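Note that one protein chain is taken out, while the other chains of the complex remain in position.
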Amino acid sequence: MKSKMLRGITAVAVLGLSVPALADEEANLVLNEEIEMTVRAPAPDHMENVDMIYSGWVYRTDETQVMQMDDFDNPGMIGVESASVVWANVDGSEGKSCASCHDDAETSMKGVRAVYPKWNEAAGEVRTLEMQINDCRTTRMGAEEWKWSSDDMMNMTALISSVSRGMPMNVAIDGPARETWEKGKEIYYTRFGQLELACANCHEDNYGNMIRADHLSQGQTNGFPVYRLKTTSLNSTHKRFRGCIRDTRAETFPEGSPEFIALDLYVASRGNGLSVEGPSVRN
Amino acid sequence: MAADAKPRVKVPKTATAGEVITIKTLISHEMESGQRKDSDGNPIPRSIINRFTCDFNGQNVIDVTLEPAISTNPYFEFEATVPEAGEFKFTWYDDDGSVYEDAKSIEIA
Partner (left out) sequence: MKLTRRDALALGLGATAASFLPHRAMAAADEAIAEFTGGATPGEGGLTLTAPEIAENGNTVPISIDAPGAESVAIFATGNPTPKVATFNFGPLAGSQSATTRMRLAGTQDVVAVAKMADGSFVQVSSLVKVTIGGCGG
């Protein structure tokens, strides 16, 4: 029986101390024995303080890494399969399904996840995948909006992500998106909450270190939506942002807020070059 | 639970006669353990998949009894001998009486 060799490395978990990696940070991710994923890359030019960027995958234990290597190991794929059914179902007053306009998701949605969030000229705003999906539903299908982190929405973003796996993230940060991007960058470096922590304090200053017993990543979003072992369910970026800010003991911004949309764009741009991995498996 | 449970099964399409193959099965299911309490403090009753079987052309490969300690979205990986061409039948039994099934054919190369 094929099984990945488990490395038993005990780590001393003390906040702030650098310790030997629990995970194999040198490992490579090959999906379904065919798609080679880029889990480490030179940092994009706009990042001043980081030389190399790493996917959250490299920071997880061997066992967790294995769960993402085969679509039949990955519980996030259950959501993808559910969404495939929904994709073909008619919904709303116009009698359409996603398939009515977009045909087969594997073809029509290829490359989409890699460039979101992005500027929408007609709407005059930066849009995340969730916003675009809801726009299609309400405007073109006459169907109801899905809530940001509802199962329906997260399953659908998982489906749309899954067909772009292996492609490098490539969100635009210039032109009309620039202002939103700058706002996101400002939020990333702002300290929040009673604990006065900014995203950067953990994910730029301390990636690779332990925070209690957790192995800190760079907080990249190329793997979203993420199947978390902790919740045994998919999670959206905004749901995770809320969790992080709540953990600094602050009142967090709501999902879908302009602040989180801006942060979503900025954080996505920090991962430009890493492969789309969603739905990924994390702790 | 019944409506939502979706099986995902990985079986190779072909095998040589007598070959040992690896099978992976995953099914979506909350596996409510019976340990959790709702917001009023009342225990949420147990509701799990309690048994999983895999048969090939009528013969048993594996028969698993599941307890609440099996994680949400139960996963099993195991090996089967393929003596001839035929069909694998997978069955999951729910506490509430529902039965979920999947089947995969395999040919001899």
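Lettered A and B in written order, each chain numbered from 1.
Quick note on the criterion: a residue touches a chain if its C-beta (ideal position, glycine included) is under 8 Å from a C-beta of that chain, and two chains touch if they have at least 3 such contacts.
In this text, all values refer to a predicted model and were calculated from it rather than measured experimentally.
Undergrad: Which displayed chains make contact with the chain that has been left out?
TA: Touch partners of the hidden chain, whole complex considered, are A, B.
Undergrad: From the listed residues B:14, B:59 or B:105, report the one that touches the chain absent from this view.
TA: Checking each option in B:14, B:59 or B:105, the one touching the absent chain turns out to be B:59.
Undergrad: Against the chain that's been left off, what residues of chain B make contact? List them.
TA: Touching the chain left out of view, chain B contributes residues 20-22, 33, 35, 55-56, 59-72, 74-81, 83.
Undergrad: Touching the absent chain: which residues on chain A qualify?
TA: For chain A, the residues touching the absent chain are 1, 3, 6, 8-11, 13, 22, 60-64, 66-67, 202, 210-214, 216, 228-232, 243-244, 246-248, 283.
Keep in mind that, in the parts below, only the chains that are shown with their structure count from here on.
Undergrad: Centre to centre, by mean C-alpha position, how many angstrom separate chain A and chain B?
TA: Averaging C-alpha atoms per chain gives centres 29 Å apart.
Undergrad: Where on chain B does chain A make contact in their complex?
TA: Per the stated touch rule, the residues are 6, 8-10, 22, 24, 26, 28, 71-73, 75, 77, 79.
Undergrad: Spell out the part of chain A that touches chain B in their complex, as residue ranges.
TA: 1-2, 70, 72-73, 75, 77-78, 81-82, 232
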